[in-house]
Every structure is written in structure tokens, then in C-alpha cells.
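For this depiction, one protein chain was excluded, whereas all remaining protein chains were kept in their positions.
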Amino acid sequence: MQLGMIGLGRMGANLVRRLVDGGHECVVYDHNPDAVVALAGADGITGVSSLADLAENLPAPRVVWVMVPAGKITSGVIEELAGTLAAGDIVIDGGNSYYRDDITHSKLLSDKGIHLLDCGTSGGVWGRERGYCLMVGGDRDAFDEAEPIFATIAPGVEAAPRTPGREGEVSQAEKGYLYCGPSGAGHFVKMVHNGIEYGMMASIAEGLNILHHANIGKADQEGDAETAPLNHPEFYQYDIDIEQVTEVWRRGSVIGSWLLDLTASALQKSPALEEFAGRVSDSGEGRWTVIAAIDEGVPAPVLTTALYARFASRHLFEFGAKVLSAMRKQFGGHDEKSPT
Amino acid sequence: MQLGMIGLGRMGANLVRRLVDGGHECVVYDHNPDAVVALAGADGITGVSSLADLAENLPAPRVVWVMVPAGKITSGVIEELAGTLAAGDIVIDGGNSYYRDDITHSKLLSDKGIHLLDCGTSGGVWGRERGYCLMVGGDRDAFDEAEPIFATIAPGVEAAPRTPGREGEVSQAEKGYLYCGPSGAGHFVKMVHNGIEYGMMASIAEGLNILHHANIGKADQEGDAETAPLNHPEFYQYDIDIEQVTEVWRRGSVIGSWLLDLTASALQKSPALEEFAGRVSDSGEGRWTVIAAIDEGVPAPVLTTALYARFASRHLFEFGAKVLSAMRKQFGGHDEKSPT
Amino acid sequence: MQLGMIGLGRMGANLVRRLVDGGHECVVYDHNPDAVVALAGADGITGVSSLADLAENLPAPRVVWVMVPAGKITSGVIEELAGTLAAGDIVIDGGNSYYRDDITHSKLLSDKGIHLLDCGTSGGVWGRERGYCLMVGGDRDAFDEAEPIFATIAPGVEAAPRTPGREGEVSQAEKGYLYCGPSGAGHFVKMVHNGIEYGMMASIAEGLNILHHANIGKADQEGDAETAPLNHPEFYQYDIDIEQVTEVWRRGSVIGSWLLDLTASALQKSPALEEFAGRVSDSGEGRWTVIAAIDEGVPAPVLTTALYARFASRHLFEFGAKVLSAMRKQFGGHDEKSPT
Partner (left out) sequence: MQLGMIGLGRMGANLVRRLVDGGHECVVYDHNPDAVVALAGADGITGVSSLADLAENLPAPRVVWVMVPAGKITSGVIEELAGTLAAGDIVIDGGNSYYRDDITHSKLLSDKGIHLLDCGTSGGVWGRERGYCLMVGGDRDAFDEAEPIFATIAPGVEAAPRTPGREGEVSQAEKGYLYCGPSGAGHFVKMVHNGIEYGMMASIAEGLNILHHANIGKADQEGDAETAPLNHPEFYQYDIDIEQVTEVWRRGSVIGSWLLDLTASALQKSPALEEFAGRVSDSGEGRWTVIAAIDEGVPAPVLTTALYARFASRHLFEFGAKVLSAMRKQFGGHDEKSPT
């Protein structure tokens, strides 16, 4: 097939490469002309310098993949496409858009007869090699039309052993892409995927942090009325080699996972991780997952406290902590301790 | 009655003052002779320079209150008392001992026929004036014998309106002290009291922190693929006067409480609390409460996350946070952001 | 002053009674005529049968208090008032509206020159007697005009001792009402108040639940590979009288609070609370508080897990729990245990 790609950052460029490797032809655009130059010219890749050019260089019905930052930038591109594309064309928003924006964008485009597919795209910088896991929402017919694109981008069934009990014809899901439902469903499922990701990451991080402090009994114990004493220092005398632990867990354990593989890899390069300060960003999906849980009225304490730990790592509870110290000073006369 | 007091820190000294104001006589000891000198000589207060002296200066059966830091120091004093006191004497541990230590101490003393009462003592630096809330465990007969002491130290029924439905004779609990059960029961109840205290304090602190950031929509919003955007800055344009808010909540609101009174008082003195860094200590009871919940198999997410926020305020998740940043770097190529 | 009251449920009727007791005159309306009949006729209370009548019976500039369920019903009333009232009039929304709706309503009314004050009203069924804690947002001039109303409804300074350091003229906040900022600020502060309320309530509930299970060591301990053993049953042998504990904590303890008073009162009537099944409702503010924390990017684990415990009490994690049991069956061959 022929596909237009808008946005040639890390994700967009890799998608293009994977698509042309799979036999598709791509017309590519980025607001930064250098990004177009860097990619265009290779077999099957045509660079263009405007969205109008992009439309002209694609056969109708056009399929255009948008891979730009979520929020205002994606909205701007989609609004522009509403004026550039024609009825019957298909826009795929492959970024990390909020699923509610998909519903808005979908209405805007459908007024022109253009279809929007929202496509949650998981796989990060490894996707070109491993393939991307794709969760798609929107019009079912448009999905069917664009399916060859998804099939090429996805990892394929051979990326994992088939689930016991699954036999015969290989399903979409087994190939690594899934039509999830009407507009927004793809990004909704991707959003929850990322929420789970936050929880899994925090699970590993909390566990490793407990191992990191397993030798706390070797330190001198403070002993005063305002410090919790460690009653049994003899139980915390272990110097655990955390890099080796993450490696051993990669084989045969219950927590084997890609995130663990990546953690082992990071620790292999840098056992103490001293190049990091521990200020952990979050990029929206974790927040939206929590808001969905709240709206639905279902408990999600693990996903939520995982998110909050990121906020706290950026010192955003500081005023609250001052309030706590102030109360302790008030009722107990306790001064804050200096860092030790 | 006559009472021996061991430990003349803030709490012990104030207890002595409240007891002599209430007509009791105190024989007082501290390992620091200056503390004895500072208190002794006033009407009803006799200073001594050793535990042996203390025992000699009290009529049998003796009642001795121990008010020293929990843990090894308390254990040391109780072991010494086991050799100094006599059968029929009563030791009251009024500190913040772990209730499990009470069981050990109680056995040690009962071998000599000495009774141990464990007494959770709440009230902090305000107790001399307000009275202390007392939760007592141990031998019931010993409790009955020492009751006049507890009655004097406690706030008394007039400290709060009677609970609707309570009529006639005023109960112990209404006077502010309670026999809770066998050895350890008093400190167990006090431990849970402090667990609740952690939760309440954190509730106020989290709420005020949300108010503190209610103007976040006025700040420039970052806009890139790795930062969660604030979709609706127009909803976060409030500059809330937090000192005034804590004051208004003191009257008629559902969250009226002594902790809120103290918070209002702290903010009245220092609206931005800049004298605090936000490193919040914990002194054991919160931890033990969580361990009790775990042992009992009952959920306590509020009390536990309150405790964890204190740990986090002391930067004890730092290695875990580095692990998170390392994973993000691995799968998404994301560098850590600099502080803004 | 004269005030129109729309909505004569528990809250609205009590507000009217407190206002006429304080010398104001009220024109009252409810969509249920019986509610109007029940209240009207007493000194200072005039009943009307439509919003148009209400407007006619009030002198300009009119002050109208809306006390109806938040959401669609409040929006409907405010839309109708936009057509009934005149420029210069003041509408006070005293219900539990989402503060974002205030901003919408305020714009709608200001197109007609009508002012909207959003007023968070805390105090529940006790407010008529204790007074209500009032948090107000909107136009400052409108607030000043309506201040006598707020001053009468609020508890007044004598409801609590003055905060140490506050001297001289008594501030608004000390009287129990506060102008918090522009439109929505009142309900924003009330929202956070309720968030704190959830956290405090859960703190008490978790603590009492730990006390309730303090005798778990008396039960036979299961012993198999799939059940966590209680290593030290000897530490969980306490039969705590929870009613007495809540009573003793009311005097002198750090956690003294109105919520504790109410808990003691409930337990005094019904020590085992067997009339309750433990399905805990939530009414919006707790959810909105969490969403505000998420939007602001600040951690609120205590307030959030308190909310989630309510969701879980209504069995809304059931599918998730089935997933957990299914995983355990998969990797360990563990069947679910029957209830014991």
C-alpha cells in the first residue's frame, strides 16, 4: 500500500522504515525539513514539504498516519488535514492522544467524510526491530482497509509462542494488532496499557529499592525518642548485587517480563545508575488511566500510587511535607531533623 | 498518692507538675542530675539520685512511672527496677514502647511479683494543660490501685461534651483514661491511635498541598511528548489563602479537629512554613500499626501510604526512582528532565 | 435581609430556619409544594409556587440561595433563574456543585448581569444547631453585599477558641465563613475539604478495624502452603472494647475531632454496627479532589486510597480479583479457597 506519514521523530521514522522494509511505499512529511531530507530518497520513501503536497502524492483513498506529540500539535495537524484530504480518506492517529480527543477529532473529520482511526502504538525505540503492538479504534471498514499497514507494523505471530488452546487460523490479536471498538477505543486500551506499565515499573522499582536497603542493619542506629528504631538490625545485613538479581529473574521466575529485561540491561551498563537523579517524568496516560478509574468508580490503588511516586520524585509534595513537620512541631515540640 | 517518676524530659516533667497540682507527691529521678535539680524542691517533689534511692523514698507498695525513650533505654530501666523494687510494687511504662516489649517486660517483672502497667500517653507538649489521654494495659488489680494517678493525669469529663446517649455515672473513658486489657493492650491501642494520627495528618497535608497548587494553570505549560499536559489550565487559577482556609474550617466543618487547630496555629505564625524543609520523621508507632495490619491480614492503605509519604519525604525512594528513569531511558530513549 | 431559598430539603429547610432565627426574612420555593407548605407561614417565611413568584416577592437587588442536588438539577435551576432574575441580582449556589460547573454557570448568569456566588456549605444535619462552615467564591462585591447572610449561617467566632496569636478584630474566617477567590474557588475549597474528610474518616475506620481484629491470634490458625501463617498469635490476643476506645480518645488525645465524636456516638448506640452492611457511598467531591491532584501533578495517596476503599466496599474490584485468582491458578495450580 501507499501511506503518508506526518511526523518523522523517532517513532515516525522507524515506522516508515519498517513499512518500506515490508514492501509499502511512504510519502513523508515533517515540519522540520531536515527530518524529511534525512529519510527521503531511500527506496520507497518520497519526501514532501507540505500537507497539501502529501495529499497530492497519494492515491485516493488516501491513508495518512499522524505521529506527532499529543494535544495541541496533533489537533492542529488533524484540523489541517480536514481541509486537505477528501471524503473516503483515512487518517490514523498513532500518537499518545487522549481518547476523548479522538472523539472530537473523529467528528471533525467525519463532517468531511474522512475516517479517523485512533491507534495506540506500543514498543518505544525497539519497535522497528520487535514490531509495534497496535490497539486501534474507529470505523470498522476503515480499519479493514488499512489492515495491511497494521499487519506490517505489528510484530507478527512468531513474536511469541501461541497461547495454549489457540489453534488453527491466527487471529489479529495474535499478530499483534487489534480492532478494539469505536472511536477512542484504541487509545483507551493503550491508555490502560500504559497505566499497567506504570504499575509494573513501580513494582520492580520498589522491590529493587528494598533490596538496595537490605544492608541497613549495618549502619549505626540512631536512638532517640523521635526516630523509629530498627529493632532487629541482624535481619538487614545483606549486600545484594542487584544487577545479578535482575539477571537471574529473567529465566524461570514468575516476574519475567520485557521491563525486567530492560532493567537488567540498564543495570548491566550502570549498576548504581548514578547518571540518573531520580526525577521521574510522566506523559499523560498514567494520569488518564486514574481518571478513568475514578469516573468508572473502580479502585486502582496500585496504578495510582505508582503515578504518585513519580510526582513525589519531582518534589511535588514538598508543601504538604512542611505541613506535616509543622504539625509535629506543634503537638510534640519536635524540630525537623537534618539530613543524615 | 505517692509516685516515683523516672525520666524528667518534657513529658515526665509535665506529668510530675500535673500530679502535684492534683495533690499527689512525687519522688523524681533522671539520669541527668540537672533535670532532677530543676524540678525537685517545689512543693510535693523530692529529687533522688538513683533508682535505689527512689525505691527507698516511696512507701510500699510502690508505684513508679517510667517515662524514658522506648526501646533499649526503657528495657534497661525496667531490668534495673526488677532488682530494686519488691513484690506488690507497680511499674507504669508511660512511654511509647512497642506493645510486644510490654509482654516481655511484664514477664520479667512478674517473676519478682512486680506488676507492669503499659500506659499509652497522648497529648504531647499540651498535656500538662489539657490533660493526657491514657490507654492502659496489664493487671486489672494493679490498674485499680493506680487509678487515682490516671484520674489526675487525664483531662477529666469536662474536657468535652458528653456523647449523646451517655447519662448517669461518668465512665473511666469519659474521664480520659481506659483500662484496655492484659499486658500490651494499652500500648496497642496507643499504637493504633498514632497510626490514625498519621492518616489524619496526611489527609490535611495532602489537601492543603492540593490547595497550594491550585494556581498551577497560571504557569507556562510545557508541551512535549514526555510531559503530561494540563488540559484545562483555566480550572487551576486560584490563589488560595491557606492560612485563612484552615481557620475557617475550625468552625462548623466536618473536619474540625485538634490537628486542624494546630495546623491553623502553625500557619498563623508562618503562612509559608519556610522554616521547614519537609523532611518528616516517624517514631515507630506508625510502622508498628502497619505491621499489625499486615499480621492481622486487614487492609490499611490510608495509614500505610501516610507512613510511606514520610519515608519518601526523606528521599528514601531515590534508588527506586533512578530505576524508573533508567527503564524510561531504555524503552523510550527518554532522558531525565532537569528540575524546572 | 431578605433571601429567596430554592430547595427545601434537609439542608435548605435548616438554612431557612437558621436565617429567620437570625432576623432575616425568607421567600421559599421547592418543586415539591408540600415542602413549601411545611415551612411557610412561620414568622419571616413566605412560600411561593414558582421561580417567577420568588422573583416577584423579593426586593431588588435580589439574593437567591439555590440548595438542590448538584449536576443537572442545579444547572436547570440556574438556567431558569437566568430568565427570571435581573441585572444586579445575586444567586448563591450552596450545594455540592463541581467547581467547574460554577465557572460555566457564572458566565451564563453574568451575560444577564447577574452574579453567581458558589458557596461550599459544610455541617450536615447538625448545621442548624452548630452553624455551617462556608467557603465562598465569585464576585467580591456580590460577596460583600450578601455577607450578612453568610454571617448568620456561619457558627460565629465563639464556636471555637481563638487560634493563639490571633488578636483584635475577629476575621471572617474566625466567624466561620471565607471569601476564597473568583468563581469556583468556594466549591474548590469545599471539594478539598471533603477530600480531607474522606481521608480522616478512612483513618479512623482503618484504625478501628485493626483494633477489631486484635484478637485474631485466638482463632485457629490455618496451616498450608497457600495461607499466610500468623507467626506470633500470642501478640494478637486482645478483645478491645472499641466503643470505649473511641470515647477515651475524645479527651486529650491528638486525634480528637468531630468525626471521632460522631463515631463514638454511633458506637454508643450500636457497638457492633450490625445495622450496616459496609457498602459505603461517595458523592463526588472525593473523586473531584483526586482528579484535581492528578491534574496538578501532586501526590494524594491517602485521599485516593480512602476513596478506593469505598469503591471496593461496593464490590467494584470483583472482576480484577477474579483475574488475580485466575493467575494464581495458572502459575501455582492454586484453587480459590472457600470463605471460612
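Going in written order, the chains are labelled A, B and C, and every chain counts its residues from 1.
FYI, a residue touches a chain if its C-beta (ideal position, glycine included) is under 8 Å from a C-beta of that chain, and two chains touch if they have at least 3 such contacts.
Computed from a predicted model, the values in this text were never measured in an experiment.
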Which displayed chains the hidden chain touches across the whole complex: A, B, C
Options C:154, C:208, C:248 or C:298, residue touching the unrepresented chain: C:208
Sole contact to the chain not displayed, among A:17, A:31, A:100 or A:315: A:100
Contact with the hidden chain (one of B:44, B:217 or B:299): B:299
Positions on chain B contacted by the hidden chain, ascending: 254, 282, 287, 290-291, 294-295, 297-301, 304-305, 307-309, 311-312, 314, 316-317, 320, 331
In chain A, positions touching the absent partner: 99-100, 103, 122-124, 127, 130-135, 154-157, 159-160, 163-166, 171-178, 180-182, 184-185, 188-189, 192-200, 202-204, 206-207, 209-211, 213-214, 216, 228, 230-232, 234-241, 244-245, 247-261, 264-265, 268-269, 289, 292-293, 295-303, 305-306, 308-309
Residue numbers in chain C that touch the chain omitted from display: 9-10, 69-73, 96, 98, 124-126, 201-202, 204-206, 208-209, 212-213, 223-229, 231, 258-259, 262-263, 265-267, 270, 273, 276-284, 286-287, 301, 305, 309-310, 312-334, 336-337, 339
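Quick note on the criterion: only the chains that are shown with their structure count from here on.
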Fraction-based call for chain C against chain A, same above half, different below: same
Between chain A and chain B, centroid-to-centroid distance (C-alpha), Å: 43
Between chain C and chain B, distance of the C-alpha-averaged centres to the nearest whole Å: 28
Sequence positions of chain A contacting 2 or more other chains: 282, 287, 301, 305, 309, 312, 314, 316-317, 320, 331
